[in-house]
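Up next is subunit A:
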Amino acid sequence: MDKRERLIQKLRNIAVQTPTAILEVPEKVEGFGSIKYRPEPCSVCKKCIEACEVEALDIDFTVQLPAYLDATIPEGGFRSKNRETLISLLQTLKGEGDVQAISVPTGLAGYGSVVWFTEKCIACNKCVEACPEDCLDLEKQYDLPTIIGDVVTPPSISITEWEPFIICFVCWECSHAAADLAGLMHLHYPANIRTVRVPCSGAVEPIQIMTAMENGVDGVLVTGCLLSECHYGGDDPLAGNFMQQDFVHFWQSVFEEIGLGGRLHIDFASAAMGIRFTEIVTEFVERIKKIGPSPLRGKLEVES
Partner candidate 1 sequence: MNIDSLNTSRFLRNDFKPRLARCELIAVTPTSISSDLEFRNWILKQPEGETLLRCYQCGRCTSACPIAEIDHSFNPRLFLEKVILADESLAENQLIWTCLTCEQCEVRCPEHVKIPQILILAKVRGLVSGNTPETALDRARSILSQGRTIQVSEPMLKTRDKMGLPSLGNPPVKQLAKALKELGLAEKLENIKSIYGGDGDE
Partner candidate 2 sequence: MGDTVVVVGAGLAGIQVSHQLADLGLKVHLVEKEATVGGLSAHLGKVFPTDDCALCLDACEELFSGHHRRCQYRSLLGNQKKLNLHTLTEIKSIKQDGGRFSVSLKTTPRYVMLDRCVVCLECINVCDVEVPDEMNLGRVMRKAIYRSIPQGVPLAPVIDMNSCTKCTKCVDVCKVGAIDLEQRSKTRTIKADAVVLATGVEERSPSILPGYAYGLCKDVLTQRELARLLDSTGATNGKVLTASGKQVESVTMILCAGSRDLNAIDYCSQACCTYSLKHAIMLREQGVGVTICYMDLRVPLHSHSFLERARESDVTFVRGKPDHVIVHEGSPVTIVEDTEALKRLEIESDLVVLASPLVPHAAEKEVFNSFLGDYGFAARHDAPKGIYACGTATGPTDIPASVAEANAVALEVYMALKGGA
Partner candidate 3 sequence: MKKLFLCTCNGTLNKLLDFTKIGKEVKALYDVVEVVDNLCLEEGLTKLEKGLSEDDRLAIGACSSQIIGVPMKQRIKNDLVTFVPLREQVGWVHVEEKESATNKAIVLLSDASVQLDHMESPTEFTESVVDRVLVMGGGIAGLKAASDLHRLGVEVTLLEPSGQNNERYLQTSVFMSDTDTLINELQAIQKTLKKVERFEGTFGEVTGQTGSYDVTLNGVNGNEKIREYGAIIVASGNQQYLPRSAKKMRHGKSERVVTLDSLMSRLKKKRAKESSTILVAVDFDAPMFSVEGSHLLRSTRNLATRGYTIIVVHSDIRTEDENLYREARDSGVIFIRGKVTRIRENEKGLTCRIENTLESMEREVIADLVAIPQMVGPVNETALLADKLGVDCDNNGFIRTRYSKMKPVQTSRRGIFVAGGAKMPMSLSDAMASAQNAVLEAFKVVRSPLTRSGWIPVIDDEQCDVCKACLEACPNDALRLMDDRIVHVPAHCEFCGICVSACPTRAIEFQSHRKESWFARFEAVATTHRRLEGKKPFSFVFACSECANASIDQAGFAGKQYGTGSYVIQFPCAGMVSPIEILKGLVVGAEHVIVAHCPPGGCHHQTGDHLSELVVSFTRDMLREIGQDPERVQATYMIAAMPEKMQKEVPVRG
């Protein structure tokens, strides 16, 4: 199983409610998106399929007649001249009634369409670049409902004595120092967090967040250097913490959809901000306390 499939598996594992919304993917978040395919100009040249490294595209031996009949042929026409002629002829001949896709007889070359498997796609855009007909587009949308599918809500359990358990990713540079400083200053913050040191907040991978959630933590906190002060990129918009911020926002919206709203948070503190670090942790713990224990605990309990 490749990484993407593992991630999706984990997402499905931690989902506690059926998602409904198609999510916008923040600008800097790469690797997530939707391929929009227009079958009408497609010549089924399979270039996209060849370009795709993760087998997220395949040939489908059907002809998307509805799309053909709805298509508007642009002024210069399609690059696939024969397809264009076929479509305009079909449109001329269109009679009454509904239209459905039809399958191509086995052995007839030159017809078909392309199917895209969202769970395999890493939104690398290679197919879009390979397509000579311009029938593929990468859209910054993430079709969560399709990926997660129907979710069975895990049984809720009654917990009397509960303290939140939180994983906190701290970056090697500033926020780890901030936590150290908080200690040096003898500042108090709740004991509910366990820090995990990472080289940069940008290095926290979604799969790690999901793994933490999967194991029943009540919240995940990511802390990094102050924005524009990342040690790996500084004020570059693609610096680690800028990136991670967008990612976390994306995952927050995902969490919202799958019933884990509010359990993921990102914040920033420099090495000199021991107090800020304390505040961040305290606020997050308070928030988790309000939300209550992770609904996945019930699931874990059943499984054990």
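By definition in this document, contacts are C-beta pairs under 8 Å (C-beta built on N, C-alpha and C of every residue); 3 or more make two chains touch, one makes a residue touch a chain; residues count from 1.
For anyone wondering why these and not others, all candidates are chains of the complex that A comes from, given by their letters.
Computed from a predicted structure; not experimentally measured.
This complex places subunit A in touch with one candidate out of 1, 2 or 3, and it is 3.
Contact residues of subunit A toward candidate 3 in the complex are 43-47, 63, 65, 69, 79-83, 85-86, 89-90, 92-97, 99-100, 102-105, 107-111, 132-133.
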